[in-house]
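Apart from one protein chain that is not included, each protein chain of the complex appears where it belongs.
Think of it as A and B in the order they're written, each chain with its own count starting at 1.
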Amino acid sequence: MLYREAGQFKTSYAKDQAIFPIRQDRILMAILIAIAVLGVPALASEYFLETIFVPFLIFALAAIGLNILTGYCGQLSLGTGGFMACGAFFAYKLATAFPELHLVIIFLLSGLGTALVGAAFGLPSLRIKGFYLAVATLAAQFFLVWMFNKFDWWTNYSASGVISAPPREVVPGFFLTGNDASAVTKYLFLVCFVALMALIAKNLVRGRFGRSWMAIRDMDIAAEIIGIRPLWAKLSAFAVSSFYIGVAGALWAFVYTGSVEALAFQIDRSFQVLFMVIIGGLGSILGSFLGAAFIVLLPILLNNGMLAIDPTISTALVSHIEFMIFGALIVLFLIVEPHGLARLWQIGKEKLRLWPFPH
Amino acid sequence: MTAATLERPAPPAQSDASDAPAPTPRRNFSEELLKVEDISLSFGGVKALTNISFDIRKHEIRAIIGPNGAGKSSMLNVINGFYHPQVGCITYKGQTRSQMRPHEAAKTGIARTFQNIALFKGMSTLDNIMTGRLLKMRRNFLWQALYWGPALKEELEHREKVEAIIDFLEIQAIRKTPVGRLPYGLQKRVELGRALAMEPDLLLLDEPMAGMNVEEKEDMCRFILDVNDEFGTTIALIEHDMGVVMDISDRVVVLDYGRLLADGTPDEVRANQQVIDAYLGVSHD
Partner (left out) sequence: MNASAIKNIGGWAIGVPLVIALVGFAFQGLASVNSSFFFAWPYFTEVLIAGLLQGVMYSLVALGFVLIFKASGIFNFAQGSMVLFAALTMVGFIEMGLHWTLAFVITGFVMALVAVGIERLVLRPLVNQPHIILFMSTIGIFYFLDGFGQTLWGSDIKVLDIGIPKTPMFVGKGMFEGGLLINSFDLVAAFVGAALVIALAVFFHYTRIGRALRAVADDHQAAMSIGIPLKTIWVVVWTAAGVVALVAGIMWGSKAGVQFSLALIALKALPVLILGGFTSIPGAIVGGLIIGSSEQLAEVFLGPLIGGAIQDWFAYMLALVFLLFRPQGLFGEKIIERI
């Protein structure tokens, strides 16, 4: 009875097209934002912010990116890690070449650079589909990581090959990167930044671009015949998606790990983000957040759970068992709800509309 | 060759389209909207269309009929640029070209529906029809990202147009339902809605009434006639139900084995011996 839309009449199309047309959703969202901005930094310890919230937000951004490409436009990609590496190294080169440039501008520029690379690797999508395309994106993954690893120019000829992100302030007095950066600054910056990017993504997918992507996904031939050009629809999806993934890669290297290295963006990373998208729900921005939370939390819980049961267990064995449980859970999850957490959320809402009455 | 095709009558020795009497349409249309001349299309060694010529005049309802496999759908695919004929040319709105391209056809006002429904199954009815407006949306990427100001205004203008179509087709109740969940008849209606949203000059309908019951067929006939009357849209349709074809169309083209068999008003076509032979079969001894 609490979650009820009866009596809320929409008197204009604008109100009908709002992101949260139902009042209860708007209230819930406001509470969520208040908790995210005020509650979490006040209550969570430094450790929690650094190991859970920061990677969660960055992964959510990457998952939104991949969801645009795979969930909305239907193009399967296994090159996410490579594109994240692009963002990270572009950001590093920009940050060292133009020290006076503001970090946010650097992130956005490196995203734009990644968008170009992504569009270039998206070109084959015009001729090949499905799993063939997925394998083609593997070429991007391996080639990009190889390139960043092989040519010292990208690391400014550093001897060790591991380079740390230069310290920068986001607003005067608050460092976002480097040793002086506090976890709270990082967290608050990410919350605002990722929320804004998510809003933009939502706007894109419910407008003209989103509709042409979904049309291509659902039936490309029919889309072509109503006047959508597959070339532009697919390339724009690749570009926008890579932009998000590139920015996420830059954030990963600068804000989360603090060091820029190609090894952080191997093929495993691509699969990790793909899992988030699938488990969260294909074609759902909310799902990208849910999926990211799931995949970030799961290994931490498994690890701590196993150590709690047997503290003497070897780390190698822990990681193997973790692999096993992770794989089994993925399969189980796909069997229980192949449409992801976002669908579960939706079903829950439907149930809530009637609760506590059965019909 | 399968048994089914063997049962069909042998193709006529030659096309006698030129012998058919000059068409005298029920209503009078003079201005030509589209003309196909001498179209031939083949896939590898298989000939789908051979030397087809006919025209579609402004504001008429033109039916294309023929037995299964006669090349009717291929003909529509040629008109809106999905197939590219090897020979022949297409004159549309005074412009002659040897082939169309799908998005070019869409841009110049050719819309169509499909024999096997080609809706975007993951999207709602509203979104499906909105995709028909995509070509008419102009706002750039940045406004789209903000979803505010001109972009929002544009979105709402188009929403209003789409709502008018939803009202016209009487599908208000399923506005927000994903089309994958709709029954067949309604899906066909949504597909017509998507084509109408493009505000086409020429509407190509590929078996709009296939698999429908009598009431649904009557509804669909009403919509087709209303579209033709109210919006002045020219319509070319493929249909197997002869009753419907004879009732609503102004002129009829008959294809068989990829050849033009007859072309004229429903009455003329009905009286044509070759058409009767093609449909009923004829013994050749």
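Remarks
Here is the rule we use: contacts are C-beta pairs under 8 Å (C-beta built on N, C-alpha and C of every residue); 3 or more make two chains touch, one makes a residue touch a chain.
Computed from a prediction, not measured in an experiment: that's the story for all the values here.
Of the candidate positions A:A18, A:I35, A:I221 or A:I347, contact with the unshown chain belongs to A:I221. Only one residue in the set A:G39, A:G327 or A:G348 touches the chain that does not appear here, and it is A:G327. Touch with the chain that is not drawn comes from one residue among A:L49, A:A119, A:A183 or A:I278, which is A:I278.
Among B:T50, B:N77 or B:Q144, only B:N77 touches the chain left out of the display.
Residues of subunit A that touch the chain left out of view are 76, 123-124, 127-128, 130-132, 135-136, 138-139, 142-143, 145-146, 150-151, 221-222, 267, 271, 274-275, 278, 282, 316-317, 320-331, 334-335, 338.
Rule of thumb we're sticking to: only the chains that are shown with their structure count from here on.
In this assembly, the C-alpha centroid of subunit A lies 43 Å from the C-alpha centroid of subunit B.
On subunit B, the positions that touch subunit A within their shared complex are 80, 82, 102-103, 105-107, 111-112, 114, 118-123, 127, 130-132, 134-135, 137, 139, 141, 144-147, 151-152, 155-156, 159-160, 163, 194-195, 198. Of all residues in subunit A, only 12-14, 17, 200, 203-204, 206-209, 211-212, 214-215, 217-219, 221-229, 283 touch subunit B in the complex they form.
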